[in-house]
Each structure stands twice: as structure tokens, then as C-alpha cells.
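A single protein chain has been omitted from the complex, and every remaining protein chain is retained in its original position.
Presenting chain A:
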């Protein structure tokens, strides 16, 4: 298949001055990632050490109550725990012993720090070390922070994966590592495409079970599947692994560029690459064209949420014919984001951080055709007559790679089509 993408913009957004804001952030904290991580890692348990607020967030955030005993829980700090630090560590030992006695199937336990545990400086790394020694070899205990004072929404997954990198064994094998917790169906598609090009062995972080793990070292090459994995990226750099920089695999263009960057590292020929990708590329293009009909020529405004905003703005502007007004994102890490910034044509305001009331003012002024925002803002904006797409769905739905490209466009276009469908006026 010949190259059919629009040429890269003469000026991308890499050098666009960024509007940096601080103020009220209407975003989740990093604990939220546990909702999908505990499903992905089937022998892991996530124990949040925090407050009733943390427990309430976990059961409210996703709106899902997974009553098939979830593999997460909160150790709620009480008045007595706040009195003295020694007590809190002992209490934690007691809670973890009870938990592991009841759940012998657990092979890795994550102690997850929260705002209160960080503020009282409860040393969870030390606790994890002590418990690892105690419960080895049956259970590995790691810690990371999902606190709101340090992490935004998807950064919780980043912190979790970054905590796993140092404990992976050393290897000199030349292997490809795909980094990011993807839905199984999507992960299998990616691995399938790469294996068809003759690339392998392919490893995935996080592995679904601790026994499926592998080594890491200077001959490891890795690609990120999610744009928020910046700490994990740095942890892998410290293990001297090589980063394969690429736009993120959303849409036909992103997926092709991402695959090509990997293929180049493994010396895959143009012919082989075309043989593997031509058919799914054609399917993706067709699906996106259909699903994005309602989006062409429309404007889009992103509130910061999952860190997916810049790659998605690139997808919507280059493949779905939309015009970006503002692309707000919690933070911009240029080492992993520059490929996408280069492809996003100059024009939209690029905003980092948030002052939600000021951003709402800008959004109301711009009256975009579609606003991508969190659950706290969506209904109020709909009531003001704006069409919205809840951002959280983009994190919970399979949207990566070719076969999902049409679905990804559909997530946005459904919101637009819905507004056109509803007709409640009297017929006369």
C-alpha cells in the first residue's frame, strides 16, 4: 500500500508555547488505575493504604461494583493509626497477613500509597521490603503511590509499572517489550502483527501473571502503547533498555507509524511490512472513514484527563477531519510525546495542568462542536447545549491499533450523531 497519509504539517505543535495553568484540577487521582490493573494482572492484589475517601473513590469512580470479590481493597487509616508511626506499620502487617491468609491465590501484592499515607510519611517501600522477605517466595510485595498529590488518573498505572521494572531479572537477550496494560484482545492483535513480521520474542509489561515474567537489559527494545508511561520509560532507561520512539498507535496512521518504528529496529523489509499491514490498514481506513462522517469539519476541545489528549487530537484532526480548538492535558512529557506533537498541526491552544473555571470560560467562548471531558463536567456542559464525550470511556474501551480505529472514531461521532437524532419538539 502506498503512503496515503496527509504530509506532516510544516509546523507541528512541538514549539507551540504551552499555556500552563494551576488551579482546580477536575481529574481523578492515580488510584483509579487499579480499576483496570487488577483485572489485567490476574494474580495481583492492590491494597490501598488510605482513607475512607480512597475507598469511596474506588467504588464510585468507574461506577462499577465488581462483586465477584475484587482484587483490591483499602486499609482505612483510623484515628489511632495517625497517632504513632510504629503502630501504623504493625497494623499494616496485621492487615496484610489476614489478607494473604484469606487469599492464597495472590502472588503479587501492591501496597498503594494515597494522599494521607504520603502526608503522614508512612514508608510503604520499607513495608514492602519487609513483607517481601516474610512472604517470599510465595508472594512478591511492591509499593507505589497513586496519591492525588503526586499522580493524575493514568499516572497510577505508570507508577505501578515503574515499580515493577527494577525487580525484573537481568538478561542480555534481544527482545521486544511492549509497555502498557491493554485489553487482551488488543494486545493479541499487536503481538500478532509484530510476530507476522518475524519480530520476537515479544514480552508485555505488565505480564498477566508473575510467573510469565522475563528479564530486561541493554538489548531490550521497548515501545510504549500508552502516552502516560513516562516514569516507566525512565525506569527502563535506567535498565539501559532502548526506547523506540513513535506516535502512539491510535488510528490507522498512528498504528502504522508505531509498527514501522519497531519494524525498522528489527530490520523488517518494506515488502514484509506491507504484506502484514496492507489488509488491516485498508480495513481501518474504511472503518474510520465511515465512523468519522459526522465529525468532518467539526471542532473539538479537550479538557485534561487521561494524558491521551494529544495523540487523540492528532487522530481526530488528521484522520477524522476535525479541527482542534484546545488540547488540554495533565502534563506534557516531551520525550514520549514529541512524535505526536510534530504531527499535530499548529493552531490549537496546548494547555498543561488546569484551572477548571478558566478553562470552562474558554470552552464556552469557543462553543466547540465536541468537548472531551471528565464525568464531573459532561452533564453540566450538555445542559448548557454543548456536545460532550466522556474521556474515561477512552481508557476503558479497546481503542488501539487497526481493528479498533473505527470504534475509536465511533466513540466521538456517536455523541455528535445523538444530538442530531433527538427530536422532541411537537410535530406541528
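Please note the rule applied: a residue touches a chain if its C-beta (ideal position, glycine included) is under 8 Å from a C-beta of that chain, and two chains touch if they have at least 3 such contacts; residues count from 1.
Quick note on the criterion: contacts and distances are computed from a predicted model.
**Student:** Going by UniProt, what is the name of the one chain that was not included in the view, given "Light-independent protochlorophyllide reductase subunit B", "C-type cytochrome biogenesis protein CcsB", "3-isopropylmalate dehydratase small subunit" or "Potassium-transporting ATPase potassium-binding subunit"?
**Tutor:** "Light-independent protochlorophyllide reductase subunit B"
**Student:** With the full complex in mind, choose from A:108, A:132, A:147 or A:317 the residue touching the hidden chain.
**Tutor:** A:147
**Student:** Who touches the missing chain here, A:44, A:61 or A:246?
**Tutor:** Answering carefully, the residue with contact to the hidden chain is A:61.
**Student:** Please identify which residue in A:19, A:73, A:245 or A:261 touches the non-displayed chain.
**Tutor:** Of all options in A:19, A:73, A:245 or A:261, contact with the hidden chain holds for A:73.
**Student:** Determine and list the chain A residues touching the chain excluded from the picture.
**Tutor:** Residues of chain A in touch with the missing chain: 22-32, 49, 51-53, 55-57, 59-61, 63, 65, 67, 69-70, 73-79, 81-82, 88, 91-92, 94-95, 98-99, 115-116, 118-120, 147-150, 152, 357, 374-380, 382-383.
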